[in-house]
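First comes the structure, then the notes that go with it.
As you look at this complex, bear in mind that one protein chain is not there, while each of the others sits in place.
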Amino acid sequence: MSLLETENLTVKYGAIAAARDVSIEVRTGEVVGLIGPNGAGKTTTLGAISGLLKPAQGTVRFNGQVTTGWAPDKLLRHGLALVPEHRRLFTDLTVLENLKIGGVTAKASEREERIQNAFELFGVLKTKARTPAGYLSGGEAQQLAIARALMSDARLVLMDEPSLGLAPALVDVVFDLIESLAAAGRTLLVVEQNATRMLRAADRAYVMRSGEIAASGTGAELLNRPDLFEEFVGRS
Amino acid sequence: MSELIQQLFDGLGRGSEYALIALGIAVIFGVMHLVNFAHGELITVSAYVTYFMFNNDLNWWLIIPAVVLTASATSVAIEFVAFRWVRGATDFTQMLTSFGVHFAVQAIFIMYVSASFKSYDRPGWIANTVTVGGIRLEVIDLVTIGVTVAALLGTAALLRRTMFGISLRAAAADFDAARLMGVRSDRVIRGAFLLAGVLAGIAAVFVLMRTGRASPTAGLTPLLKGVLAALIGGLGSLSGAVIGGLALGIVEVLLIARLPAAWVGLTNGFVFMLIALLFVFRPGGLITVGKAERV
Partner (left out) sequence: MNPETTVQPERTMSPALSKSPASMEWVRRLGGPLLTSIVLFAALVLGGLLYASGGGGARDSLVTQMLINAIIVVGMQIYIGNTGVLSFGHVGFGAIAGYTFAIFAISVERKSVTVSDAPFGLSEIQWSPLAAIVAAVVVTLAIGLVVGLGLSRTAAQSGAIAATVITLAVLFMAREVAVNWDELTGGDRAGLSFGIGDTLESRWPIYVALFASLLLARLYGTSRSGRLAAATREDNLAARAVGHNPATHQTLALVLSIVVVAVGASLRVYELGSITPKFFFFEFTLLTLTMLIVGGRNSLTGAVLGVVVITVGNEVTRYLAGPSVDSFEFVFRPGLSKLFLGLSMLLFMIVRPGGLLPDWELDSWLFSRWRRRHETKPVEAATDEDTSLGSEVLKAESITVRFGGFQALDDATLDPQPDEVTGIIGPNGAGKTTLLNVLTGVVPSTSGRFSLGSNDLSSKQTHAIAREGVVRTFQNLRLFGSLTVRENVAVAALHRSDSGDSGSQPSVEELLVAAGIWDDRDRRASELDYGTARRLELARAAATRPAFLLLDEPTSGMNEAESLAMTAQVRDLARLVGAGVVVIDHDLGFITGVCDRIYCLAQGTVVAVGTADEIQADPIVREVYLGSVADDGPGEPRDS
């Protein structure tokens, strides 16, 4: 069943349409990739879905409701979480406090339980629970960002460039994490620059170019279309 | 020696009042990065509430909760009318917004209430003193110091231990990210203004007990002292605001006691000069909030 659906979504910055007529779909239990070159409108699309940006046209439907123009906190309460670009941790708050904020919508007892779960999944966070998030290394910070988003127990987690700015070894950690979340039945919509890795991890993917969806298909299908890489991702 | 202790104590009493005001300014600055020049208007509004209640023969024990309530409600109302529209705007825009509010509120009082002073009687006990080991302690100073300590501890506990406090700090650090986490930022910011209003209300009670009069500009001097105290302490730091307030109070009392009689009127002028000097040598204020510059 379709958990998230956008229909002809258009987002403008002033006169420039950064995303045009974007129609995508994410079904429950899927990992969907959104790839494409820089400036293609991927983050913009994610922004419109998560309520950070107001679309000029089109609709967003999440979990059976039209959610176009909803505020991010309202969307989160309905089960849609975003791991934002550049992680956006609260650097002055401790790791534990960051996790608590992630679970701000939950009851206190549930929040505690999820924090324990997060500590099991991300051991390093437990050892640094009282450390301000600003002192974490890049990999630890990315783990915290993802753990924080999972705290809300969202039905759908959007991730914006989770591998951005990470050393290759940590990129592996992130994609391993995405795969293990997928195996656990989580529904994910992931924006990535690292197209090859994303296509391997994704059930399906959309390729964006200059604000529009240029292609879509299963990860394997798209991997076998070198023309896409050449034209859209710039890989030679 | 005992003279100095006496002056230090008097300074603490005076400074506690500044500290309470500075604390409210620091809370708002922390969340919105806004120096709220309209914070003084909370005291102006409180002054008129006091005046009217007093004229209707209500006693101070009723006036106190009424003042705190009025200040809090006004603080939230000002946020609703003005500051919510400039959230996230530049510092310049936000400061001038608060400046505009400051004058608009003042104008409303001039137009619809009175342009001149209104006096009321101060409570009898505030002139009482207790003598301990040769030091004369004014009761009102003792109460102010006690309440300030309690207010600081309460505010700190609120910010560290409650979900509201953590949300407030998160929203202060990154407004959009906090919203993405499901923090109802509107409520959190309203909460911050409520908190600042409560603090201003408590401060107003002491200011008004000491001055005994209401006027459209009643909040101006307390505002300035509060802003300066917050600045001395390093803007945005709560403990800094309190330390800045106390330091300001002590310096004032010491100057008044030591300046030649003809110059006592210029005390504030000297205080401003000292502060300007402080910033030549320590541009970050007394307490520099430890934050690595992220580039």
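Going in written order, the chains are labelled A and B, and every chain counts its residues from 1.
The rule we apply is simple: a residue touches a chain if its C-beta (ideal position, glycine included) is under 8 Å from a C-beta of that chain, and two chains touch if they have at least 3 such contacts.
This structure is a prediction, so every number in the text was calculated from the model and none was measured.
Contact with the chain not shown here comes from a single listed residue; of B:L8, B:A104 or B:L142, that residue is B:A104.
For chain A, the residues touching the absent chain in the complete assembly are 14, 37-39, 86, 135, 137-139, 164-170, 172, 193, 196-197, 233-236.
Counting over the whole complex, chain B has residues 33, 35, 82, 85-86, 89-97, 99-108, 110-111, 115, 220, 224, 227-228, 231, 235, 265-266, 268-269, 272-273, 275-277, 279-280, 283-285, 290, 292-295 touching the chain that is not drawn.
Rule of thumb we're sticking to: only the chains that are shown with their structure count from here on.
Contact residues of chain A toward chain B in the complex are 50-52, 71-73, 76-77, 81-82, 84, 88-93, 97-98, 100-102, 104-105, 108, 134, 148, 152. Taken in their complex, chain B has these residues touching chain A: 163, 166-167, 169-170, 173-174, 176-185, 291-292, 294.
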